[in-house]
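Got a structure for you, written out below as structure tokens; questions coming shortly.
What you see is the complex with one protein chain gone and the rest in place.
Right after this comes chain A.
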Amino acid sequence: MLRATLKRLVTIVPTLIGVVVVTFLLTRVLPGDPAAYFAGPTADAASIEQIRKSLGLDQSLPQQFLRYLGDLARGDLGNALSTGQPVLKEIASRLPASAELTLSALALSILIAVPLGILAAVKEGSWIDHLCRVVTTAGVSLPVFFTGVLFVCIFYYRLGWAPAPVGRLDLYSVAPPHVTGFFLIDSLLAGDFDTFRATVAQLILPASTMALFALAPIARMTRASMLSVLSSEFIRTARASGLNSRTVILRYAFRNAMLPVVTTLGMVFSFLLGANVLVEKVFAWPGIGSFAVEALIQSDYAPVQGFVLAMALLYVALNLMIDLAYGVIDPRVRLEA
């Protein structure tokens, strides 16, 4: 197992090299001249040229790439020209916000979708199966920005159940001392339950918005995968041995049905990171998505590069975790590794 893990870790290296090269090239082929943009509309050619030089944009591509690599090695992702802050610092402060939102949404959707999918498969054709179908269809057909606005409109504006969508905390709460950057965890670590409650209250609407979107693929995959496993022969053996339905469904069927579900989780997580950008805009969430979009509009290389790099690293880590989870679930995968 340990050896398989190490082997899998080695395969990450070429992926990372590819990611670095692609992020570098990607930002270079984007339209727009950042030097002209930052010089302002009234600047003359000489000052644009000077800014170009200060950004290193007058050098050849390989030279720029080498400089980029050197900066990366020192952990320097450059400065965001719009805010003047180092990109690394911006990402470090914003990534936990996005991660907290995405992970909460993912957890929420798993908690609902997996049991729903299992029930729909076990009681195929019953009302719960139809409910599953309705919820999943609604989930995929409503765009997140729409559900987000709808939720705000209903639960904040009409009913007043939810706090104002003003970011991670309402105006009266203070951010907990920084440990992990996740307010949910940090507030608990600090023993500050008021902040914890405020964080949860702020999280509920955006997380539900994204969870509704993520529900459909997870529930459908769980249902389909459970159906195929439930009709397999070892389930018949288990039933013929008198094992009760709880054991048959959870210990025998669900564990076998989990592989495709875990694969789907990986994909859903990447969808959610994409959906983040819109949800963060709607709920004024100080996350990494809104930051990246602004940088992109301003042709600000460094933050975009940093964002793409951070996302790519996240995906690589996620895929690694999924592969390792395969090994834990299925002994046959362990052997192949």
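Descriptive notes on the structure:
Heads up, the rule we're going with is that a contact is a pair of C-beta atoms (placed from the backbone, for glycine too) under 8 Å apart; a residue touches a chain by one contact, two chains touch by 3 or more; residues count from 1.
Everything below uses one rule, namely that contacts and distances are computed from a predicted model.
Matching "ABC transporter ATP-binding protein", "MoaD/ThiS family protein", "Carbamoyl phosphate synthase small chain" or "Anti-sigma regulatory factor" against the UniProt entry of the left-out chain gives the name "ABC transporter ATP-binding protein". Across A:Ala238, A:Ala292 or A:Leu309, the residue that sits in touch with the chain not pictured is A:Ala238. Residue in contact with the omitted chain (choice from A:Pro14, A:Gly84 or A:Pro331): A:Pro331. Only one residue in the set A:Thr23, A:Thr136, A:Thr199 or A:Asn256 touches the chain that does not appear here, and it is A:Asn256. What chain A contributes to its contact with the hidden chain is residues 3, 124, 232-234, 236-245, 247, 251-252, 255-256, 329-332, 335.
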